[in-house]
Each structure stands twice: as C-alpha cells, then as structure tokens.
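A protein chain is absent from this complex, but the other protein chains hold their places.
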Amino acid sequence: MQISNHKDFNAGLLFILLGISTTVLARSYPIGTAAKMGPGYFPFILGFMLTVLGFVISLKNLSKGRGVRKRALIRFRPVVFVLSSIVLFGLLLLPLGLLLSTLLLILISSMASDEFKMKVAILNAFVLLIIVLIIFVYFLKFQIPVLPAFLGGRT
Amino acid sequence: MIAFRKWCFMICIAMVFVILGVCPGSTQEIKGPIKIITPYAPGGSSDIVARLIADKLKDILGQTVIVENKPGAGGRIGTEYAKNQPADGSSMLVMNPALFVVSPLVYSKLAYDPDLDFKPVSQVQVYHFVLSIPANSPIKDFKGLIEWLKKNPKQANYGSPASGSLPHFFGLMIGKYAGVEMVHVSYNGSGPLITALIGGHIPMGVDTYDAQSRYHPDKIRILATAGTSRKHPDIPTFKELGYEIEGVGWNGIVVPAKTPQAIMDKLSQAIVKVVKMPEVKQKLEQIGAEATGTTAEEFARVIKQDRGRWGPIIKASGFKAD
Partner (left out) sequence: MELLSNLALGFQTAISPQNLLYCFLGTLIGTVIGVLPGIGPVQTIAILLPTTFALPPVSALIMLAGIYYGAQYGGSTTSILVNVPGEASSVVTCLDGYQMALQGRAGAALTVSALGSFVAGCFATLLIVLLAIPLSELAFKFGPAEYFSLMVFGLIGSIVFASGSPMKAIGMIVLGLLFGVVGTDITSGTQRFSLGIPELADGIGFVPLAMGLFGISQIINSLEQKEKREILKTKIFGFWLKKKDLKEVAPAVARGTLTGSLLGLLPGGGGILSSFISYMLEKKVSHNPESFGKGNICGVASPESANNAGAQTSFIPLLTLGIPTNVIMAMMAGAMMIHGIQPGPRVISSNPELFWGVIVSMWVGNLMLVILNLPLIGIWVKLLTVPYRVLYPAILLFCCIGIYSVNNNIFDIWLTAILGFSGYLFVKLECEPAPLILGFVLGPMMEENLRRGMLISRGDPSIFFTRPLSLAFLLMAFAMLVVIAVPAIHRKREEAFHEEGEEG
C-alpha cells in the first residue's frame, strides 16, 4: 500500500477528524424529528457527510501504484512570526494602547520576511502609526485606546 | 545578522512582559466622563434611548456623557462588561427584559446576576407587543382568528423576531389563554418576520408595535395590542377583548450594584427629568414606544412583576438556550 498524493490523503484525514468530532458534538444537542428538527439535526448530517467524504478522498489515494510524492513545503519562520504578531497585538491592544501595540505588531511581523531589516521595520511602523492616527483616531474616531492604560489612555 | 535579529526579538518580548507586569497595578482613578453602555450595535432601540438620554443628561449633570456600544451575544457581552465597570456613577447600562428576566431563566451559566450585580435606576420607555396578520387575510378580528385556529389547528403557526424573545413567549401566552396550541416559528429579526407575514408564508406574527405599525393598515392588520391602554385608537387591547393577557417590553437604566445610594438617587432624578422633557418624550413616541421615566422603586417593582408574569410561561415552554 502506498499513498499516491499526500496532500489529498491528509486533507481526507482532516475531514474525517473534523467530521467525526462534529458528529459526536452534535449528539449533545437534541436531534428532533424531520417535522421538528432540533439544533443537532443539521450538524449531525453535515458531520456524517464530511466523514464519508474524508474516507472517500483518503481511500482513493491509497492505491497500489507508485505515488507522486507531493509533500508540502513548510517553513516555520513566516507562520510563527505572522501569527504571533497578531496574537500579541490582541493581547496588548487594551493594556498598552494603539501606539505601542502597533509598533510591536509591525516589528514582529516584519521579522517573518527573509529581507527583514530593523531600520526599515521601524520606519515602516512610524509611517503606519501616523496614517492610523490620522485616519482612524482623528478622522473616523474609532473606539480604540491610543495610550497605555497606565498613562490614563482612553480613546 | 541572525544573532542581531534574535536579539531584537527578545528585546521586544522582554518589553512586553515588563509592561504587562506594570499594568494591573495602575488602573485609572474614579472620576471621568459618564458613559452609558448599550449592549447592542448603534441604530437599535437601546442605542437610540442611550443617545437621547446622553444628549440631555450632560446639561443636567454638567459632565460629558458618552455612549459606548458593546455588542455581542444578544447583549450578554455588554452586560457582563458593564457589571465590571467602576460603581461610582460613571457607568450606566441600558437594560431590557430579555437580559434581565429571560436570560437568567434559560441559561444555566450566566456571567451576571441581575439582582446581585445591578441596581435599577429608572425605566425609560415601554413598547407594546402586538398580534398581527396579513391584511389580505379574510380574518377580521381576534375572535375570528381564534375560531379559525380552532378549525385549522394544523396552521396555528406564529412568527416572532427571535427564539427566546419576549414576543416568542407572548405568543405562547396568547395560545394558552385562547386554548389553542400555537407552534412557534422564529425569524432572524423583525424585517424577515414582516416580509414572511406580508407574503402570507405564516398566518400570524407577534412583534413590537413600532415594528408592525409601519405597514398598518395596507399590508398588515394588527388585531390587538398588549399594553394596559390602547396604543392606537382603533386597535383594541387584549384586556378589552376579555383576555387577561398583558405584555410589554421596556428599556431602562441600571448601574453596577455597588454604586452608592446618593449617586443613584441623583442619577435617577436626572434621568426622570430627561425622559419627561417634551422633546425627548416626543422622539420616543415617534419611534413607537411610550416614554415612562419611572422612579427606581417603581422600576424594581416592574422587574419583579415581569418575573412573575413571564417566569411560568418560560418554564412551561421548556426553552433552554444551552
């Protein structure tokens, strides 16, 4: 047995996993009858469908023939830096305010690139800060704290 | 180069932790602008009430009054947020029966307790519920509707703007008093409900007077209103028709429970004064509501009365949100 297409096979596995967990979770809601469908009815059917689809996709790629070995290229640097910069922004926006959290977001996310240069990133952060302040804070008056909370930062 | 980058990153992270460590100890002091929190998005009735009051309150109290929208989870996020605001009179919340009367009964875990976390200040407005049918229906009045329902029990469907809303339970109340088993069909707001009603896809709808009255009488016929007195000179109330059914929704102001009594009294008086202003009263009437402006005691009594009225119906319906 050989896996002919890893991407398809894994996608099938993902569908099976999500399908089964939905089906299980959906059981905790009343299923009801066709005339009076409960909140569990629709997700239960969907979960079941997804599981079946997942099996079909995975099994189709479990053939005897020699497979095209298609494996995805994964590099950790972009994923880690981009995602952590967003999470951190969420964590810091309220306590630190817009100014500092923007600076951090730009710096950290810039590190995701192979062409990262500290100077460019800092300059970029300042330019963007000015744009953000003009458009969102001054002009559109978004309800976002600008200064850190400990400096009495309110919108 | 790589070492330099790593170093930069670590500095950033370190900065974050240092600042995070400083934060909790340094929350701001009490005084500041007064804010009226509305747990819904701008443009709805709760928001309009908040803005009408804020606009006038600033003159009476001589302080800036701002409106803060904290929408989400049917108002529960904003309510929880308001509960944790400073209890010094600088935070108020626009409240309604869905959050104060219904939610505690249908959620097993609610992030706030209406009685322990808040104190009522003043009820601002009430809105009447109505029962309406499409205008092209052969049914002319409420008595006729009941006869029709008894003959066609399979078509006893009524729509409401949301599952678990007061109109939902009010429909059940009507069914109970009329001796008909009513099947609830929920819609995603008043708009879709009215569209379905005018299109004749459901025979009856229960909603607020202001949502339904926009079409009266060319598209939608309101059979009865549910207040103590008539909302429209030509439409009877359920009581007049001999049915002991009454149901109104409201918007009122509450504050975090620890707010000192003296501040509460001051706020309550100010709000009553605002609501009684002819201009405010007129604006509230224009959007189909009725301005009340009750005292804090009166408001507390209304809440208690509402629990007595809706509680049994909600429990009997078996409705659970989680």
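Per-chain numbering from 1; labels A and B assigned in written order.
Basically, contacts are C-beta pairs under 8 Å (C-beta built on N, C-alpha and C of every residue); 3 or more make two chains touch, one makes a residue touch a chain.
This structure is a prediction, so every number in the text was calculated from the model and none was measured.
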Contact residue for the chain not shown (choose from B:172, B:202 or B:271): B:202
Identified contact with the non-displayed chain, of B:44, B:86 or B:311: B:44
Sole contact to the chain not displayed, among A:11, A:62 or A:147: A:11
Residue in contact with the excluded chain [from B:183, B:241 or B:300]: B:183
Residues of subunit A in contact with the chain not shown: 7-8, 10-11, 14-15, 18, 22, 25, 29-30, 33-39, 41-43, 46-47, 49-50, 53-54, 56-57, 60, 72-75, 77-79, 82-83, 85-87, 89-91, 93-94, 98, 102, 105-106, 109-110, 112-117, 120-121, 124-125, 128, 132, 135-136, 140-144
Interface with the unshown chain - residue positions in subunit B: 41-44, 47-48, 51, 67, 69-74, 76-77, 80, 106, 109, 111, 154, 157, 162-164, 183, 185-189, 191-192, 194-196, 198-202, 210, 213-215, 218-219, 282-283, 286-288, 319-322
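Heads up, the rule we're going with is that only the chains that are shown with their structure count from here on.
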Gap in Å, rounded to a whole number, between the CA centres of subunit B and subunit A: 34
